[in-house]
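Of the protein chains in this complex, one is absent; all others appear in place.
What follows is subunit A.
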Amino acid sequence: MDATLPPASPILPDFAALPQAPAPVTQLGRTLAADVLKLRRTAALRLTLFSGALPVLLTFCIFFFKGHLIMKAGGDPWPRFISTAWQTAGTLLLPLFVVLLTSLVVNIETKATAWKHLYAQPVGRGAVFVSKLLLVLALNAGALLLFVGLLLGAGALLGLLRPGQGFQTYSIPFGTVGWMLLRTYLATLGLLAVQYIVSLFWRSFVVPVGVGMGAVVATFALLQWEHVSKIPYAAPFLTAMSMQVSKAGVLEAAPEVARHEWYALASFGAVLVAGYLVLYRRNVTN
């Protein structure tokens, strides 16, 4: 080294020994902790809260103002109330919610041009991939739970405000609601995986939202097709429509995972594995 230069510090790193990389679970835990923090004050979080409440609010208003007409014949109001709300939520709102949620969560990094930063941190690409996926899955579950909680709460409230409809006299069909909750969640997983991979691949907000909206609309046009149950975007609709109110006024939903829900689960697994293999080796250019 040249004499005119100030001497280099004696505290040079000892770089012969290579320390252990943190365990994959540790990496995932750290990534998840960071991802949860980044969720603060985001549209993704507000959307989750809002989407759970909107269909309940609509159904509540319908029953509050027109319930006496719907329940003219008397009997248990819960089946009709729950199925009205579920069909409002499950047919159109739920697929669009999943599309928006996934795009918004991935967009947190894209908007901050943070992919280059994220991948230059000492966590593997797998940890980044799984962490955000878990986040989307948790928010999706949160929105559904919020929806069900608010729905049952709104029914109870109607029991107080509109005692004539009989919400307070009949018991809540918890078993059926529980099954529908599980089945609806499973039904969203296929399209969630597709949207997740599309969002990660294009790293934009517009492309996944466009793809998602297009797919939801196209699915509606294809509802009569014999293979519609294999389209991930159709699954939430099929699940919501599978819940019926029988002539006797009983809420009916099969207490088993339906064929289209198995398909959704299978596409979830297949799309994620294929997507990860494509994304894993990719260069990070933004």
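Just so we're on the same page, a residue touches a chain if its C-beta (ideal position, glycine included) is under 8 Å from a C-beta of that chain, and two chains touch if they have at least 3 such contacts; residues count from 1.
Criterion: contacts and distances are computed from a predicted model.
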Checklist outcome for this item: Choosing from "YdbS-like PH domain-containing protein", "Carbon-phosphorus lyase complex subunit PhnI", "Ger(X)C family spore germination protein" or "Bacitracin ABC transporter ATP-binding protein", the absent chain's UniProt record names it "Bacitracin ABC transporter ATP-binding protein"
Item to check | Selected from A:Val56, A:Ile82, A:Val99 or A:Val123 as touching the chain missing from the view | outcome: A:Val123
Checklist entry - Of the residues A:Arg41, A:Lys72 or A:Lys247, which one touches the chain left out of the display? => result A:Arg41
Checklist outcome for this item: subunit A positions in touch with the non-displayed chain are 1-2, 4-6, 8-13, 15-16, 18-22, 26-27, 30-31, 33-34, 37-38, 40-42, 108, 111-124, 281, 283-285
